[in-house]
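One chain of protein is taken out of this complex; the other chains stay put.
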Amino acid sequence: MNAREIIVRRAAQELLTLNDQSGYYVNLGIGIPTMIANHVPAGIPVVLQSENGMLGIGPYPYEGEEDPDLINAGKETVSEAAGTSYFDSALSFAMIRGGHVAMTFLGGLQVSAHGDLANWMVPGKMVKGMGGAMDLVAGARRVIVIMEHRAKDGAYKILNRCSLPLTGARVVHRIITEMCVLDVTQEGLRAVELLNGETPATVQAATEPKVIF
Amino acid sequence: MNAREIIVRRAAQELLTLNDQSGYYVNLGIGIPTMIANHVPAGIPVVLQSENGMLGIGPYPYEGEEDPDLINAGKETVSEAAGTSYFDSALSFAMIRGGHVAMTFLGGLQVSAHGDLANWMVPGKMVKGMGGAMDLVAGARRVIVIMEHRAKDGAYKILNRCSLPLTGARVVHRIITEMCVLDVTQEGLRAVELLNGETPATVQAATEPKVIF
Amino acid sequence: MNKVYPDAASALTDVPHGATVLVGGFGLCGIPEEAIFALHDLGARHLTIVSNNAGTTEHGLVHLLKNAQVKKMVSSYVGENEVFERQMLSGELEVELTPQGTLAERIRAGGAGIPAFFTATGVGTLVAEGKEVREFDGRPYVLERGIVGDFALVHAWKGDTDGNLIYRKTARNFNPMMAMAGRITIAEVEHLVQPGELEPDGIHTPAIFVQRIFQCRANTKHVERRTVRKRTP
Partner (left out) sequence: MNKVYPDAASALTDVPHGATVLVGGFGLCGIPEEAIFALHDLGARHLTIVSNNAGTTEHGLVHLLKNAQVKKMVSSYVGENEVFERQMLSGELEVELTPQGTLAERIRAGGAGIPAFFTATGVGTLVAEGKEVREFDGRPYVLERGIVGDFALVHAWKGDTDGNLIYRKTARNFNPMMAMAGRITIAEVEHLVQPGELEPDGIHTPAIFVQRIFQCRANTKHVERRTVRKRTP
């Protein structure tokens, strides 16, 4: 398995923590997080919320059944599940901002030891906009960032302090990388799981802040 | 004609000022203003908004066709017109507060020369609540108060300053009584029409602030 | 995910003393009557009830008032209810009156994660006393706070077992906002159907806002003011 696959498979296991109390309403960010939909554990009745105005996303449509009026937040054609509802963007973000979405998975460029997230803008590069990411991190009850542990050039992505402009301050609850699962706690980052044969030493070496093992 | 009938008939003539620009969306307050619906001038396609969540109120239902789920803001059973829509109270007051209702007619206990309105509370008497009146006077584009010119005991109802708690400050555009039609202007109250054989002298005698004739 | 309860009593059984309970309906139209009866029978006390009205002397929330379960009411109009009047005058009952549109918006705001907003409604009146008033573009507005509830009780026409709701005519009124703002929203429905039976474009309250749902047994509806016209023969 490559890093992306390790991350997505481990992330999907987070869905096992959902229950009738929390509800099963989950928002998957655009890009890699969308792939989590293919790995939902059996028996977990996850309902996917799409911030463009849909609750109950089904699988991609069969060839020839694409509907231009039926897309997800990544602008991909999708289908509807039984019990789907459609609504406008104001109600969609009322759900998100109002804390009705139990869990969201988002990609990250940088995460700090305090749970700050940067994932929308690299100064000097073309700015595309934050879309719904700032609302999701501010509103979802549990925010999980999934990303490769280090940048391609080996630079830290998990930092004492983000150098990139923030998407949200103190918003991340958990980070899942191909190396480990880290929780953001009052005391700092705490490793709750090591993946793929990593050790405390290898994880710490790839992480700027001190990790509690 | 009694005073109430004179007032309602004259008030209905206000609907002639509506046009395609203003729209024909009107909210009639509870009580006497509701009677204006029976006197809509021919050819004026007035659409009645009811703040409990309905646009396009029809006449009272035929006997036996009352529907407990179909009432107006006065809690009376009504019917629906062609093109009716239903919506929740938040959207209903978004219409009102957002300036989408062209005109509202409300009863009054007192109106001041500056257009302050008091119509919801008499200290010492049981308070029933303001309902939607404060939203209507703050949001409708034109606020017309219809009421008898003086109190039953002869006291002024049109005053330099309201003594009763206000429903809204500087919100009334026009007052229609059985004696006259008064506009609230920068210069003060201006009589735009005398009714029922009244004269400037009789109107002034029944009105505390100086009236401009 | 099982949201379906056999009846009102089982759905409301954990409403504690002192809870804030949001209740849908306008007058007696669209009130969650079976949920109200269950709350009466279960007996939670010191409740704060947020509802546009307080019922009439005979029907609706008056049952909770008569049973001395209500500490405070947040409403816009409370006429037509002698029990309410008596308890308010005697000081048994605390009352917060808020304009109807402001009440609707405060509840929607609570459900939408908005802690406060500005409105022109009530500026220059008793309603604005003690609140911040600020000018925007030359007009004064008053700052109003969002409202959330521990529980919300709503009445819908149709609901599916996932919790999607559709209301009927003016029985919609405050119900959708109450559903948004309840931490635990309990819906009573006249018709309980399977997921997929409701038109996805026609759903008024998406399932995410509803935690519990049950089908009404009696489904009595009350008319406050029967107004009719005669058929011309």
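The letters A, B and C name the chains in turn, as written, and every chain counts its residues from 1.
Going forward, a contact is a pair of C-beta atoms (placed from the backbone, for glycine too) under 8 Å apart; a residue touches a chain by one contact, two chains touch by 3 or more.
Given the structure is predicted, the values throughout are model-derived calculations rather than measurements.
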Discussion item. So one chain is hidden, and I want to know which residue out of A:Ser50, A:Gln110 or A:Thr177 touches that hidden chain in the complete assembly.
Written reply: A:Ser50
Worksheet item: Of B:Ala12, B:Ile71, B:Val101 or B:Val172, which sits in contact with the chain we cannot see?
Response: B:Val101
Worksheet, complete the sentence: Across B:Thr17, B:Asn38 or B:Ser85, the one contacting the chain not displayed is B:Ser85
Discussion item. Touch as defined at the start, partner being the missing chain; which of A:Pro41, A:Pro59 or A:Pro200 qualifies?
Written reply: A:Pro59
Worksheet item: Contacts of chain B with the missing chain: which residues?
Response: 20, 23-25, 45, 47, 49, 55-56, 80, 82-87, 90-91, 93-101, 138-139
Worksheet item: Tell me, which residues in chain C touch the chain that this view leaves out?
Response: 105, 109, 112-120, 136-137, 139, 141, 145, 166-169, 172, 199-202
Item to complete: Considering the whole complex rather than only what is displayed, give the residues of chain A touching the chain that is not shown.
Response: 50-54, 59-72, 74-78, 80, 86-90, 92-94, 96-97, 116, 121, 126-135, 138-139, 165-170
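Everything below uses one rule, namely that only the chains that are shown with their structure count from here on.
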Discussion item. Centre to centre, using CA atoms, which chain is the farthest one from chain B?
Written reply: A
Discussion item. Based only on mean CA positions, could you tell me how far chain B sits from chain C in angstrom?
Written reply: 27
Response to the item:
Whole-angstrom distance, CA centroid of chain A to CA centroid of chain C, is 35
Fill in: Chain centre separation (chain A, chain B; CA means) in Å
53
Worksheet item: Residue numbers in chain C touching 2 or more other chains?
Response: 108
Fill in: Sequence positions of chain B contacting 2 or more other chains
none
